[in-house]
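With one protein chain removed, the remaining protein chains of the complex are shown where they sit.
Note that the chains are named A, B and C in the order they appear, and that numbering of residues resets to 1 at the start of each chain.
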Amino acid sequence: MEEPPEGPERPEPRAPLIPRYHGQGYRREDVDRRRRWIEEQTRCALPQVGASTLPTESFRGNIENPIGTVQMPLGVAGPLQIRGEHADGVFYVPLATTEGALVRSYERGMALLTRAGGAEVRLYQDENRVAPIFLLDSVAAAHAFARSLEAHFEALKSAAEATTGHGKLRRVECHPVGRRVIVNLVFYTADAQGMNMIVKAADAVCQWIATTLGHDRYQIFSGYNGEKRAAGSLFAGGKGKRVVAGAEIPARLVRAFLRVSPAAIVELWHSTVLGHLQSAALGYNGHYANGLTALFIACGQDVANVANSAVGITDFEVTPGGDLYASVTLPSLSVATVGGGTALGTSPECLKMLGCGGAGGAPRLAEIAAATLLAGELSMAAAIASGEFVAAHGEYGRNRPVAETPEVTP
Amino acid sequence: MEEPPEGPERPEPRAPLIPRYHGQGYRREDVDRRRRWIEEQTRCALPQVGASTLPTESFRGNIENPIGTVQMPLGVAGPLQIRGEHADGVFYVPLATTEGALVRSYERGMALLTRAGGAEVRLYQDENRVAPIFLLDSVAAAHAFARSLEAHFEALKSAAEATTGHGKLRRVECHPVGRRVIVNLVFYTADAQGMNMIVKAADAVCQWIATTLGHDRYQIFSGYNGEKRAAGSLFAGGKGKRVVAGAEIPARLVRAFLRVSPAAIVELWHSTVLGHLQSAALGYNGHYANGLTALFIACGQDVANVANSAVGITDFEVTPGGDLYASVTLPSLSVATVGGGTALGTSPECLKMLGCGGAGGAPRLAEIAAATLLAGELSMAAAIASGEFVAAHGEYGRNRPVAETPEVTP
Amino acid sequence: MEEPPEGPERPEPRAPLIPRYHGQGYRREDVDRRRRWIEEQTRCALPQVGASTLPTESFRGNIENPIGTVQMPLGVAGPLQIRGEHADGVFYVPLATTEGALVRSYERGMALLTRAGGAEVRLYQDENRVAPIFLLDSVAAAHAFARSLEAHFEALKSAAEATTGHGKLRRVECHPVGRRVIVNLVFYTADAQGMNMIVKAADAVCQWIATTLGHDRYQIFSGYNGEKRAAGSLFAGGKGKRVVAGAEIPARLVRAFLRVSPAAIVELWHSTVLGHLQSAALGYNGHYANGLTALFIACGQDVANVANSAVGITDFEVTPGGDLYASVTLPSLSVATVGGGTALGTSPECLKMLGCGGAGGAPRLAEIAAATLLAGELSMAAAIASGEFVAAHGEYGRNRPVAETPEVTP
Partner (left out) sequence: MEEPPEGPERPEPRAPLIPRYHGQGYRREDVDRRRRWIEEQTRCALPQVGASTLPTESFRGNIENPIGTVQMPLGVAGPLQIRGEHADGVFYVPLATTEGALVRSYERGMALLTRAGGAEVRLYQDENRVAPIFLLDSVAAAHAFARSLEAHFEALKSAAEATTGHGKLRRVECHPVGRRVIVNLVFYTADAQGMNMIVKAADAVCQWIATTLGHDRYQIFSGYNGEKRAAGSLFAGGKGKRVVAGAEIPARLVRAFLRVSPAAIVELWHSTVLGHLQSAALGYNGHYANGLTALFIACGQDVANVANSAVGITDFEVTPGGDLYASVTLPSLSVATVGGGTALGTSPECLKMLGCGGAGGAPRLAEIAAATLLAGELSMAAAIASGEFVAAHGEYGRNRPVAETPEVTP
């Protein structure tokens, strides 16, 4: 029994723990009881939270203390023609959002891309990483340790891959900081985002190092890997999929769909690059986070990965022929089609809508995400450059008719 | 009629536009028809998407082309005692996520904070900004322009505030870049996130400048403002609420709840600061994006604002008495309790659960968010420092009992 | 007497201290004796180091343990016509460097600017800062502390300005981080770089706070101020002079002097902006550090301030008329014309060469520095865009004649 608290420990008269139920409480009745308990504590009715149509047992492994579901409206944007190596065809993209005008804005860019022959997409790297940090006695010991790991790559790989049927250890990069060494373990994780998988594998690597090499002072995370945070190191890839989408768009289509000239878009790019630099921003983008969060929520992705996935570079140029070349470069895009929330509730439906339901879905989803962001960047840049941004955002909230997107098919 | 396309314009044989319905199609039957149309196009059944229990007309202004809703499981973490100026009491925090162990992890930190007397939270600034960029003829003209705006502050303020009943123009800061001037307009937006509001106000300011001062070459956005992207400028505040949460936690509670010593947590902080620096990360945090996205999705926030809101600094110290002082500093946290998705579906229920339903809710929500992240940082740091991280993440997916959180109340 | 060392203390058999002489040893004979001592220790003759023509007593206050001087060749570049508010006229700029082609490159840009009517320069802010950090008991205490400082501004100003005849406390900005508050003290320092001056003033402010407000746990530096290091916060100014230089240059002059078109320079800018973003660089510039170090060494500036002064943004645009608009924006340029090395040896000669010898020299030097960097950016961009860079750098080392710069005067 603890002593009665003093000093900073000033317990509220009443701060009860959330009740625990048998088996962690995933039965419908447990979820309902827990929700009612919360309703009583907070004196707040939660009918819509309780109106969930999903089987509560399906929540197990994805959430604790469930009390129901949130519902977010799902819109769809398209058609989006993509000419990738993994995604090739016409797509209608599910976007879950509550930001008015977002779906319409992406849709406009998609229609334009489609009319121009589609967005070309290429995947460069397909990786994920965990970067433990080891503490050695001295700078010299750290140096020797880093050198020794190079020689042990095969052993590290064996230790890692013994823990997983899907993950493959691709590279080990050592980053010394004083007498510490960050051991960046770079994996291929197939269709999973794979953090759980590769954390386990990284743990096995660390244990092998501890046991075999005798270096047992480590933390499994060093803060280096850029998981769910913005960092300059993300530009070199390694944290997710490195994917690029681009399209050359004839000037007359730019004008027809976006009501601006290619030159006006490039001038907007130029001005706003200056603003990004002045702001000490990482990379350059118009609003990657908008499209990514909407797509991630729809498709059961780990939405917190937007923090790293939204780091990238949008580019617009006028071609010698006067047309527009637009591209987005996403060095560290985290997407998955197995694991996490991908099998839960509405997520598999949205993934299937994109043809990303089965094996090989993750690279396809990465290409679709990149093409989607390209559409969004085009539309946003045009809305600003044309001066229509203010009007467009006003319209959708006030129920007025909007200018129709020009027809896509002839 | 356009010419038949050539070159890069290679239309798919079949890329039909998504059908438009009367009044933008927000009636239930429109939503159902649109969904069926998508099902046909994608050859994919969408029963759960269609199982939405929300009135479809409520989607208007929040999304276009709706086809239903996504459902994401909602868990609850608490009790979380907060000693703020806007939030003062015990809270149970709704978190929508599909990342297993997340809710349990935050809950552990909350129980600890509560047992230690609560998280202390303070709000420093409460602002939002739009930063148009003006192009002048020359460096000298830009300088004169920037100087002139200082003299016209009252006029700019009048122009801005004529467009809104809630927004107040607080400051105008000029950032010269060559012959351009970024005019950073900083507003108070009450309980709204307020981008739509202040974009309109900024537009009025720009039009006033164009009309009265004769400078009409501007873009409404410069890329400076850090909306929905990570940038160094966010640390000085201005993009949302600048809020700090902290707590002094007795060592024995740290050990009881987190199974590590304060010193081990500080050592983890130290190591991972090095990793952040090596990664050229912005700021330092364990996993702000996790808690923020879960809270934002639950509470109808604009989730894309996680990109700027997740920039901040976590700190852990051992006090002279051997206890732990933990804090999170969030310079640019974007939250709202009116506007956007806050009135839609399950969002108002979650907001009310936190007592943030009415006027004055936004500062309260900001304080709750900061305290929530503090709990998450404590729990995550402890999980890594104790070596339990790998085990914890495995457990929740495999249905094994977990160590119970110690009792909060005596 | 200490114990004989053990463990990591492994003293060399012979590691003698450098001899100390009377009055710190600034007499010629002391300097010579010290140099001879070093020659013996290192078995290395130092005749050129000893060939210094400067009076050794002049070193006092600028260096310790002097053994002579280094000599670095001094070149001159010009004419550079400047149309600033502090620098107005034609200048010949002294540049101390050993990087072949640097002077010629800057000279080319200067001749071009002069032929085009000169570089226009404007100074926005003229400040320097010291940012102590205070540790409070809690987040709430830190908040109250920050609030209280606002109310005490006049007292802080009095405390600061009692220590200096030149420095003026302009602003106090509080940045909270957890239970700490960074107190950014922003000063005007007249013609001095002023760090010594304002550190003393900041110390007085801190002592006033400690004595009067009772908060005595502080460090005089927080790492915030960006002195001699690169940081995103520098873009908002505050660390030195915020100065912008620009010029509109007719296309035919661009072609005549730089052998490229304006469009080619802008295309180079575009490509290399992408490279900067990919590199997570701070700002954008071609080679500010080259011109700054050469000018700083010549003019007795604190060369280490290049680390903060070289952070900025270069811009190139094609004007509607097809000409080139070029600019450099230097938000945190540290220059001085009194104090530091400005009165020593060759420095006052170089400062006088620029008309910066007397009072009011520092803003003039800032404008000259900005115009000089503008010249360098133009020339470097052109050398890369034209493909001449490789050839130019080869030539100057191999003694071949170079293409003459076109005549500047008609």
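The rule we apply is simple: contacts are C-beta pairs under 8 Å (C-beta built on N, C-alpha and C of every residue); 3 or more make two chains touch, one makes a residue touch a chain.
Everything quoted here is computed from the prediction, not taken from an experiment.
From the listed residues A:Gly25, A:Pro73, A:Gly194 or A:Gly246, report the one that touches the chain absent from this view.
Only one of A:Gly25, A:Pro73, A:Gly194 or A:Gly246 touches the chain omitted from view, namely A:Gly246.
With the missing chain put back, one of C:Ala87, C:Ile209 or C:Ile297 would touch it. Which one?
Missing-chain contact among the listed residues: C:Ile297.
What is the set of chain A residues that contact the non-displayed chain in the whole complex?
83, 120-122, 124, 138-140, 142-143, 146, 174-180, 231-233, 235-236, 242, 244-246, 248, 280, 313, 315, 325, 327-329
Tell me where the left-out chain touches chain B, residue by residue.
These residues of chain B touch the chain that is not shown: 232-233, 235, 270, 273-274, 277-280, 282-284, 313, 315, 317.
The definition used in the following text is that only the chains that are shown with their structure count from here on.
Can you give the rotation angle that fits chain A onto its twin chain B by Cα atoms, in degrees and rounded to the nearest 5?
180
Residues of chain A touching 2+ other chains?
232-233, 273-274, 277-280, 282, 284
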